[in-house]
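With one protein chain removed, the remaining protein chains of the complex are shown where they sit.
First chain written, first letter: the chains are A, B, C, D and E, and each begins at residue 1.
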Amino acid sequence: MKVTVSRKAHFNAAHRLYRKDWSDEQNNAIFGKCNNPNYHGHNYELIASVTGEIDQETGYVIDVKILKDIIKTEIEDAFDHKNLNLDVEEFKSLNPTAENIVIIIYNKLKAKLESNLELEVTLYETPRNFVTYSGK
Amino acid sequence: MKVTVSRKAHFNAAHRLYRKDWSDEQNNAIFGKCNNPNYHGHNYELIASVTGEIDQETGYVIDVKILKDIIKTEIEDAFDHKNLNLDVEEFKSLNPTAENIVIIIYNKLKAKLESNLELEVTLYETPRNFVTYSGK
Amino acid sequence: MKVTVSRKAHFNAAHRLYRKDWSDEQNNAIFGKCNNPNYHGHNYELIASVTGEIDQETGYVIDVKILKDIIKTEIEDAFDHKNLNLDVEEFKSLNPTAENIVIIIYNKLKAKLESNLELEVTLYETPRNFVTYSGK
Amino acid sequence: MKVTVSRKAHFNAAHRLYRKDWSDEQNNAIFGKCNNPNYHGHNYELIASVTGEIDQETGYVIDVKILKDIIKTEIEDAFDHKNLNLDVEEFKSLNPTAENIVIIIYNKLKAKLESNLELEVTLYETPRNFVTYSGK
Amino acid sequence: MKVTVSRKAHFNAAHRLYRKDWSDEQNNAIFGKCNNPNYHGHNYELIASVTGEIDQETGYVIDVKILKDIIKTEIEDAFDHKNLNLDVEEFKSLNPTAENIVIIIYNKLKAKLESNLELEVTLYETPRNFVTYSGK
Partner (left out) sequence: MKVTVSRKAHFNAAHRLYRKDWSDEQNNAIFGKCNNPNYHGHNYELIASVTGEIDQETGYVIDVKILKDIIKTEIEDAFDHKNLNLDVEEFKSLNPTAENIVIIIYNKLKAKLESNLELEVTLYETPRNFVTYSGK
């Protein structure tokens, strides 16, 4: 019996969409106002969903406090109140679109979970725009 | 690496559940107060979720502004502040249940997306009642 | 010690903004797409907030079940799944703007509350548009 | 054409995480403050999602009023304003973790649905912690 | 220039509405299913709103981190994962209605704020039922 356990978290960050190897014109044409060189920002909301068998002893798939701590250490401490482009190693050469951010988050969390657990991550950039990745 | 990009939108509309080929008694028995001949209405909330490969150039699956514009042109302009039964061609001979509305929305949006993108649509009729369709 | 006790409720209704004594041109100029002659509709969300002294015996200002029942009888049974213009007596000669609806709701609820209780009503027409009235 | 119809519901309950066959030390080590012998509680939010073919006559997969009534009879009447450990038969010998509760809810609802309908249940223990089960 | 600064917080607790000096019949008649002797529970959501002059040096009325810490120490540490009737001193002889809880919370927070700051507290017992107190 596989159950999915989900935990919400959040971080506030600045970012800018652009590619260093593109001209200003090309960056503006593709990324529009998201390309503001002075940055803009978001309250990112994150849902990490872990699927696995229930441990018959504890009744847990994963102790949600452990999941909460992994999210805090791997994501919140690394991304919260940061400039994603300037302060976060992974985005120094990777454009921080929501799609790219959710993959980075997935990879960081997946590495800390037991290998028999499946993971899906949903990232809200705004209440109306969000992305989902499950490693497929 | 496939990521799902979701966009929320909304429209306000009147509707009535009934079949022209049924008697009033039959319509009342099946559709109850949703069969009010003077109509009632909803703030419909819509989530369009598009799944595809990330473009390695842009870091986008689909530019969410493009998705937003497709939803506006295809759905909001057609359904917002309308009477679904009287003003919307698709429901002149189709009962506008949430199930039927979500399929019409799916078909209209799918036709405007590149064919390699998958689509799932969720439609909230009220905050407590919603339906989901992904073309399967 | 005065405490405010609030209860949320909701109803789904169709309506149309217009005045019978105005020309079509005037109605369209002022009310725009809200003037669709075939109606549109909303999930109205309602908050009734009752302020008064705490009863030292019960620890209640008002039993929220009593408040819930008054809202059901006075508002939900009268407005839910209705066409406000056609089915609701109060709006047969009163334009059902959010402002006018919230005053009608206030008056109907106030009449059923003990006279020493103050009332404020907030009515959401959409998640982004709402009105508040407290009898002043 | 398969559509998923979802209905939200809720119940308020007390519970405590512990195993009778474990020592106090072991219960505290695993369940922490959730093991308070005097109980704590939650506003549980429930989403029951039913997937099936649309009935071509009615335009319904399932009449959401029927789904609402099944949830009320099977879950709300049984769990609301109860102590899950003491008042609910299923948890007298089963630790009421969110994972175990969602499986019990799934089994109770599934037994009342027509066998050709698929079911998924999501249970929010708090706005930030939730679990999902679909019988797999 | 007075600005109000608000901070949301939450705690999960069990409780029971009853008076020791009333008979079981009287408790049941007034408090209904909230009188379950085995307790039920809620995810209480709390908003503490502090009003005062902006400090011209910092641009703060109150550093929201300080407000967050006061709420944590005074309310969350005292009430979270507790049985209000059994574990919280203030409710050993006071019926834990939402009205009485919000007054206790107000008094505890007010005592820790500088005296020139006004306070209003809103407490959600469920998403549909909430109370507000501002010391008047």
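Operating definition for what follows: contacts are C-beta pairs under 8 Å (C-beta built on N, C-alpha and C of every residue); 3 or more make two chains touch, one makes a residue touch a chain.
This structure is a prediction, so every number in the text was calculated from the model and none was measured.
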{"item": "Where the missing chain makes contact, among the chains that are shown", "value": "A, C, E"}
{"item": "Contact residue for the chain not shown (choose from C:A13, C:A98 or C:L119)", "value": "C:A98"}
{"item": "Subunit C, residues in touch with the chain not shown (by the definition above)", "value": "17, 19, 30, 32, 94-100, 102-103, 127-133, 136"}
{"item": "Touching residues (missing chain, whole complex) on subunit E", "value": "1-9, 49, 54, 57-61, 63-65"}
{"item": "Residue ranges of subunit A at the interface with the undisplayed chain", "value": "10, 12-15, 33-34, 36, 38-43, 80-83, 86-87, 126-127"}
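Keep in mind that, in the parts below, only the chains that are shown with their structure count from here on.
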{"item": "Central chain (by mean CA position)", "value": "D"}
{"item": "Angle of rotation relating subunit C to subunit E [CA atoms, steps of 5 degrees]", "value": "120"}
{"item": "Recurring contact interface, reference B-D, options D-E, A-D or B-C [over half identical by residue number]", "value": "A-D"}
{"item": "Copies subunit D and subunit E touch via same or different residues, half shared test", "value": "same"}
{"item": "Pair exhibiting more inter-chain C-beta contacts, B-C or A-B", "value": "B-C"}
{"item": "Rounded Å distance, subunit A centre to subunit B centre (Cα mean)", "value": "29"}
{"item": "Shared interface positions of subunit D, touching two or more other chains", "value": "127"}
{"item": "Those chain pairs that satisfy the touch definition", "value": "A-B, A-D, B-C, B-D, C-E, D-E"}
